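Excluded from the complex is one protein chain; the other protein chains are retained at their positions.
For subunit A:
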Amino acid sequence: MDTYALQMKGIVKEFPGVKALDNVTFSVKKGEIHALCGENGAGKSTLMKILSGVYPHGTYDGQIIINGQNVQFKSIKESQEAGVGIIYQELALVGEMSVAENLFLGHELMRKRVINWNEIYVEAQKWLDHIGLTIDPQTKVADLTVGKQQLVEIAKALTKKTNILILDEPTAALTESDVEILINLLQDLRSQGVTCIYISHKLGEVMSLADSVTILRDGQTISTNAIEELSEDKIVTKMVGRELTELFPYEEHVISKETILEVKDYTAYDEQGNKVIDQVSFLLKKGEILGFSGLMGAGRSELFISLFGGLKGKKEGTVIIDGKETNIQKPADAIKEGLAYVSEDRKRYGLVLGMDITKNTTLAALNKVVKLNIIDQALEVRSATDITEKMKLKAPSLEAKVGQLSGGNQQKVVLSKWLLNNPKILVLDEPTRGIDVGAKYEIYKIINELVQQGVGIVIISSELPEVLGMSDRVLVMAEGKISGEFLREEATQEKIMTCATGGKKNEYSTSNS
């Protein structure tokens, strides 16, 4: 087993002004799952783009050896022909086409220059069986869950006779149960001899799945180790190059007796009239961090988007903010009531990527810098400067377009935008998704500061360690209902997962006030 499927030696890649990769060495043994870890900007994606031919031979220095043979890819197609398949974080499937059509897109099975659909469906079924996905190959991809789409992507790569499979953050958008299916599949593929390169920020998965780990930092290879020699802490230390005292800087704080948000018997429907939220009741105190856990599709995001006035369907129930009953119909109402919702998909729902930082920051609070219906631009820049400084935003200038910022800094812009409204209640939906360790830590610090100031905070997160690490209290949702509630001291991953998967309902432990 000691032969290498892939060796990349002395890889140097320069962009104008930046050395993205500096003499990187990366060796992957045949048939192993090899994790590639590093902070955002460490060079992981660049390295994979070189391997998959996105950056053609000649635009970088160094040597790539696949199965003992020197290769020089000039295009993505050449790398595919050599058996390298890459699956990006953003899936590359055509939603309006069927699974079978997607599987063979670009290399359709032909008979006399005409597509042979029967053969495609039969072949597609074989591949789906092969990866253990029980769906009809004629299903439209858009109708599948993200988790299943991911599996279809893998099947698609396999149809191209891929023997080195690269997965870039494959579980970022998956639920815990889908993650498990994916992990099982990868283990199956390993036993069949497929080599897999696994890029992930989720170190728990890396520890349970990978055989070895290579860590990149600032464009250089820091180390390659067998998994037995590592721990999560060791990986983090190597990634950031410094000792992080703790992953979740939870600070003891005083939770006020005052309730800032009370939701009673809240039921919401989508536009088609399906019930998405079912009789939900909960309380949030001033200065409390309330975690919301649950599987994807459990209705956590929908609950808060609906409370925020962003869902179109009918809704019933009572929402009391700061002792006053409210009637929120649209986001503008919610903003007036002191509610802020930081979406899980910042690029889609949080930011106008083509606008600069200043304008994004003031978008939801323009009335604060407007006099007589005219924007006071000096005041606007002043406000944006102050708030982004507080967030420790790193940007070339406030005139920079947000689209050019890293994920962590984009998230800080979204936070700045909502904090400019001085919200009483801040809902953070997956606040650290796709963000590197350093920026995560800073965002947790900001959460701590806000809670000290008496803001009521809701954290919706699919990452259990995050929910457990940051919350004073955890609510679990399943199928639109609240299925469990735990205080910080009593919450464990197992208990939460049991409730989230619809297991036994736990006793409610808070008293109504």
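In the analysis below, a contact is a pair of C-beta atoms (placed from the backbone, for glycine too) under 8 Å apart; a residue touches a chain by one contact, two chains touch by 3 or more; residues count from 1.
One rule holds for everything that comes next: contacts and distances are computed from a predicted model.
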(request) Determine which name in "phosphoenolpyruvate--glycerone phosphotransferase", "Oxidoreductase", "Xylose transport system permease protein XylH" or "Collagenase-like PrtC family protease" the UniProt entry assigns to the undisplayed chain of the complex. (result) "Xylose transport system permease protein XylH"
(request) May I ask which residue of A:G58, A:G106 or A:P396 touches the chain that does not appear here? (result) A:P396
(message) Looking at the full complex, which residue from A:A142, A:A332 or A:L487 touches the chain that isn't shown here?
(response) A:A332
(message) Out of A:L351, A:M391, A:L426 or A:L450, which residue would touch the omitted chain in the full complex?
(response) A:L351
(message) Given that one chain is not shown, which residue among A:K13, A:K238, A:K417 or A:R433 touches it?
(response) A:K417
(message) Please identify which residue in A:V254, A:I375 or A:L487 touches the non-displayed chain.
(response) A:I375
(request) Using the touch rule from the top, list residues of subunit A that touch the missing partner. (result) 308, 310, 330-332, 334-335, 341, 343, 348-355, 359, 363-364, 366-367, 370, 373-379, 381-382, 385, 389, 395-400, 417
